[in-house]
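Sharing a structure here in structure tokens format.
Here the complex is missing one protein chain, while the rest keep their positions.
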Amino acid sequence: MLKIYFELNGEPMYVEIKPGEMLLDLLRRLGMKSVKEGCRTGECGACTVLLDGKPVRSCLTFAAKIKGHRVTTLEGLGSPANPHPLQEAFLETGAVQCGFCTPGMILVAYDLLSRNPDPTPEEVREAITGNLCRCTGYVKIVEAVLLAAKRRREGVWR
Amino acid sequence: MGIKRFHYARDVEEALSLLAAYEGRGALLAGGVDLARGLAPEVEGLIDVTTAGLAGISADGGGLRVGATTTLEAIRRSQEAQGYLGGFLAKVMGHVATLPLRNMATLGGAVVSAHPWADIPTALVALGAEAVWQNEELTEKASVEELYRRPFRAIFRRALLTEVRFPAWDGAFAFEKVARNAGDIALINCACGLGLDGEGKIAWARVAIGATPHRAKRLTAVEDFLTDEAPSEELWAEAAHKMKTEVEVGDDMRASAEWRRSAAAAIVRRALDRAAKGVTGDA
Partner (left out) sequence: MKVVGKNVRKVDGIALVTGQPVFTLDVTPPGAVVGKILRSPHAHAEIVRIDTSKAEELPGVLCILHHGNVPRTPYTTAGQGWPEPSPYDSFLFDRKVRFVGDRVAAVAATSEEIADEALRLIEVEYRQLPAVLVPEEAIGPGAPVIHDEEESRGIHDPQHNVAAAIDIRVGDIERGFTESDVVVETTCEFPYVQHVPLESHCVVAYLDEEDRLVIRSATQVPFHVRRIVARALGVPLSRIRVIKPRIGGGFGTKQEIILEDVAAALALRTRRPVVMKYSRAEEFVAARTRHPMKIRIKLGAKRDGTIHAIEMDVLSNTGAYGTHSLTVLSNVGSKTLPLYNKAPHLWFHGKAVYTNLPVAGAYRGYGATQGYFALEVAVDELAEKLGMDPLKLRLANHIRAGETSPIFEKIGEGRAGKAQVVKSCALEECIREGAKRIGWKEKHGKKTSEGRWVHGVGMALSMQGSGITDIDMAAATIVMNEDGSFRLLVGATDLGTGSDTILAQIAAETLGVAVEAISVYSSDTDFTPFDTGAYASSTTYVSGGAVLRAAQEARRRILEVAAAILGEPPESLDLEEGHAVSRGTGKKVPLSEVGHRAMYVTDQRHIIATASFVAPESPPPFAAFFAEVAVDVETGVVRVVKFVAAADCGMPINPALAEGQLEGAIVQGIGHTLYEELLFSPRGRVRNPNLFDYRIPTAADVPDIEVVLIPSDEPTGPYGAKSIGEIGINGPAPAIANAIYDAIGVRLYRIPFTPERVLKALHGKSMG
């Protein structure tokens, strides 16, 4: 067993982990159920979280690695009572079908928009390439990210 | 059975002594992209080397030095890499896997894993990149090409790759990859470079081909063929034709040898053409 300190969605955390535990399992164990398992081998993107603001695969990240770092899951972005503009945009454009890919998708979109406030559709596609969605065909997801970007530029953003 | 301990190596020495102490039951962990996908059952201790202060990119004359634990995405975005060979290396990184994986995967991990289908070894072999590693006794270096001719898996059972050095080149490189879809690994890939002499003839040529499905190799016969010739579409076609007889290709579940041979010729021709345009500033 190993004790680590890290920051989860802005809150300090001190937890005991197994040395071989994966971040995916740790986060779900801590109640962050937005973090989904779709493959456990890095390809699907359902388990994506932000580590120090950058998207990574929690299924391939050893939990021990986050010691002293910042982890953001979808729970850290918004809530049903207070959704993030990106979450709103996904809802409005119909970018959610089953919703299983949505948490990872929104997090990579969040990363993109914080680096590039005015992305082209191609840049959006490129940024979300690592996150698979089997339901939507991505058309409305790209629309959602572009809509959120527009709102962000217009100042409707937290 | 299973991982019993996790170590945050503070420097190279710590990593190496831990590795030695585990006597084969320890593993160096960088991004973990490969390691976590296929952890050997005998591994009990993980030694994180990303905490050892090796990450970083710096310009080195016209060349580049990249610390082993630098992530692929950090290379892709770095000023220094963008300045090296017109951003060639940075662009190659853009072909590798997908963003969240590139945020994790390191250059050292890519060199050591040395997947035959991978893109990075192809680029590194073409560039004549030099790997620097350290074991408990000494520091060694060799070109990545040379490294892959040695029993490198055995070497890295007791050594740590610390840095990769990229030489300066007076010329330009281009990379080509054919994959089934975005984010896929290559069915075939190549990296080609050219430099011209004062008379506009080819002063040097580098041609490396990978995912054949074997690990990247240079085709020196094709390089020799190109040297001292004047660049032209016809020359690329001839070089590509020559390459067809030189290249060793094989079958796997992704593609047949026959297809690889044809596709290899096509992408080498394209890469040469693009590299030539890069030299003359047409691209």
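The first chain written gets the first letter, and so on, giving A and B; residue counts start at 1 in each chain.
One rule holds for everything that comes next: contacts are C-beta pairs under 8 Å (C-beta built on N, C-alpha and C of every residue); 3 or more make two chains touch, one makes a residue touch a chain.
Keep in mind the model is a prediction, meaning the values are calculated, not measured.
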> Mind pulling the chain B residues that touch the left-out chain?
Replying inline: 2, 98, 178, 180-185, 187, 253-256, 258-259, 262-263, 266-267
> What chain A residues would touch the chain not displayed?
Replying inline: 32-36, 38-41, 43-44, 46, 73-75, 77-80, 83, 87-88, 90-94, 96-103, 106, 124-126, 128-142
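Convention: only the chains that are shown with their structure count from here on.
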> Can you give the whole-Å distance between the Cα centres of chain A and chain B?
Replying inline: 30
>> Residue numbers of chain A touching chain B in their complex, please.
In response: 2, 18-20, 22, 41-43, 45, 48, 51, 54-57, 59-62, 64-65, 67, 108, 127, 129-131
> Which positions of chain B touch chain A when the two form their complex?
Replying inline: 2-6, 8, 29, 32-33, 36-37, 39, 46, 48, 50, 73, 97-101, 103-104, 182-183
